[in-house]
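Okay, so here's the structure we're looking at.
What you see is the complex with one protein chain gone and the rest in place.
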Amino acid sequence: MSLRTFVLCLTASFGIAWLAIIVIPFFEMRELAPVPYPEAKSTSAGIFFPKRTGRVMTGARVYAENGCYQCHTQLVRPTYAGNDLYRPDWGGLKMDPDRGDTRRETNAWDFNGEKFAQIGTTRMGPDLSNLGRRLETSDGSSADPAAWLYAHLYNPRNNPKLWNSTCPPHPFLFEKREVKEYRAPDALAVNVGENMEIVPGPDAKALVSYLISLKKDHPVPAALNFTPAEK
Amino acid sequence: MSNSNDYPEIKAPARAGADGHVPRDAAACAREKNIAATGKEPVSVYVIAACGVAMLAAGAILGSAGNLFDYGKVFRDGYKRTPAPGANEGPPPKAAVDAYMAKGKKVWGSKCITCHGPEAKGDGNNFPSLVGSAWALGETERFSMIVLNGLHGPMSTGKTYSGAAGMPTQNPNKDMTPEELSGVMTYVRNNFGNTKGDVVTVEMAKAAFEISAKRSKAGQQVTTEELTADHLKALPGKIIDPKAMVDPLTLNPVFAGKKAEAPVIAPPPAK
Partner (left out) sequence: MSSATTNTQDALVRSGIDRSLRHPVMFFLMSGAVWLSFALLLGVIASVKTSSPGFLGHCGFLTYGRVYPAHINALVYGWGMQTAFAVILWLMARLTRRECTMTGAILTAGHVWNLTIGLGLIGILSGFGTGMPWMEFPPFAWPVLLASYCVILVGPFIQFRVRPEERGNIAQWYLLAAVIWFPWIYLTANVLLHCVPGHPVMGAAINAWFRSALIFLFFTPVALGTASYLAPKVTGNPLYSDSLAKLGFWSLAIIGPWAGMQKLTGAPIPYFLPYLGGAATALFFIPALAAAVNTIRTIWPSREVLTVSPTLRFTLAGMVALVLLGVAAVILNLPDSMLPATQFSFSGYGFEILALYGFFGFVMFGATYFIVPRVTCREWISRRLIRWHFLFSLYGILTIIFVTLIGGYQQGLGQESWSLPWMKAVDAGVSIAVVITFAWCLILFSNIFFFLHLTLMWLRLGRRGSQPTLLACSPGNLGPAASGPATAH
C-alpha cells in the first residue's frame, strides 16, 4: 500500500468520525435554538433562559482549579440513564414547599455563564446540580447556607453528620487573622486560639457564591417537561 | 530485510573481523534474530466468533441510540420519566384547613398585608380591621364579593374608612385564582384570632367568580347596599371537614386509606 493510499484511508476513517461526532455537534450546539414557552407567562420573557445569580464565572474557575469535578458531578440524568431523579434532593426537591415536586433532568441551558460544564468524572461526593436548593431547605444549613458551605470547605469532617466524608479540607482558601474590635460576621465557628479567627478568603467567597447559585430546578416549558401525564 | 546492500548509504564500519566476530559493542545486535516475513495463517473461527459477540453487544448498545445522527434531539424519543419503583410521589397530604391556610397566607402576604397590616388590625383610620369582623366571618358569598371586587363606604361597624379609593378589585384569573381566593378567605377566617373553623373550598371560590362576573355592576366595587341586598348567603359548594386530607398543591381531596369518600358534613343552618 502506498503512503498516499494509506494516509488517505486513515484520513477518511478518522475524518468521518471527527466530522460526525466532534465538529458538527460542536458548531450546532453553539447556536442552540431557545425553547419558547408556548404559554408565555409574561410577554417579555417568552423563552426558557434560566438566570443564575452569584459569581458564576469566578466561582466556576475556583471550582475547576481546585479539582472539585474529580469527585462531584453536576449531571442529573434522565430515568433511562440512571436513578438520579429518584433521589429526593438531587434534581430539585421532591417536596418543595411552594411547587411540590420540582425535580428535573439537566438540560442544555443549565450551564449558562460557564465555559466548560463541570459534568464531573466520578461520584465520590454527591451531585451538586441543586446544591443551592438543597442547602436552603435542609435542616442543618437552611439558616445560613453560605456559613454551612464555608464550614464544610474548611474541614468537612468537622460536621458530625459527615464524619466519614472523603471531601478534603481546604484551609488554604481561608485566612487566619487577629480579631479586630469585633468578630467578622462570616468568621467560622472554629476555635483557633485566643483572639484569632478564620475568615473566608476571596477564592472561598467566589466558590461559595457559585455553589449557592447551583439551583437547576427552574420550571421548564412543555418541550423540556418530561413528567408523565397526569392520570 | 537482511541484505544491507539494499541500503547503500549505510556503510558497515571497517572494524568487522574476517572471522565473523563483531566488536562487543555490537554483540547485542549480533545475537538478534531477523524478523521473518509475516505468516499467512487465516483468522481463526474462534476469533471471529468472539468478535461476533462483541458486535452483538455493540449492536445492543446502538439499539438504544434511537435515530443516529439526529443532532436535534437531546433526550430519548418519547421519553417520560418512569416513576421510582415502589415509592410515593408528591408531597404528603395535609389537613384541608392547614393546606388552605398555607396557600392563603401567601396571598395575604403579597396582597392584603400592605393595607390591613400584619395582624389584620388595619390602622384605625384608613383600613379596617378584620379581627372579629362580621363581614369576614359571616356569609361566604358576601366576603367573597368584598375580596373580589373591593369595597368603599361604611363597613359592618358603620364606620367609613378613608384609605385610598377603597379596597381594590381583583381581576378574576389574572390577579387571583380560585385556589388563592379560597385560601385567603380560609386564612382570614381562621387566623388573627378568628376561629371560624370552616374551610372555603375551591369549588366555592369558583362559584364566587361566576357570581361576581354576573353582577349588574361587574367590575366595580361593591357597596354596602349591594352586599346586603344580593349577597347575604353562603357560597354554593360541598362543605368539607376541615380535617379531611387534601393534596397541598392542588387542594384536591386525597382519599387516605380505604375510605370511599371524604366525609361530608351537613351544612350549618343558614344564619
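Letters A and B name the chains as they come in the text, with residue numbers starting at 1 for each one.
The rule is short, and it goes like this: a contact is a pair of C-beta atoms (placed from the backbone, for glycine too) under 8 Å apart; a residue touches a chain by one contact, two chains touch by 3 or more.
Just so it is clear, the model here is predicted, and its values are computed rather than measured.
Peer 1: Which residues does subunit B use to touch the chain missing from this display?
Peer 2: Residues of subunit B in contact with the hidden chain: 1-2, 4, 7, 9-10, 12-13, 15-16, 20, 22, 24-44, 47, 50-51, 53-55, 57-62, 64-77, 84, 87.
Peer 1: State which residues belonging to subunit A touch the missing partner chain.
Peer 2: Its contact residues with the unshown chain are 1-3, 6-7, 9-10, 13-14, 17-18, 21-22, 25-30, 32, 61, 63-71, 73, 75, 77-78, 80-84, 86-87, 105-108, 110-111, 114-126, 155-157, 161-162, 164-173.
We adopt the following convention: only the chains that are shown with their structure count from here on.
Peer 1: Please tell me the distance, in whole Å, between the geometric centres of subunit A and subunit B computed from their C-alpha atoms.
Peer 2: That gives a centre separation of 20 Å.
Peer 1: Write out the stretch or stretches of subunit A touching subunit B in their complex.
Peer 2: 20, 24-25, 28, 78-80, 83, 85-86, 94-95, 98-101, 105, 107-108, 226-229
Peer 1: Quick one: which bits of subunit B touch subunit A in the complex? Just the residue numbers, please.
Peer 2: 64, 69, 71, 74-76, 79-84, 87, 89-92, 106, 248-249
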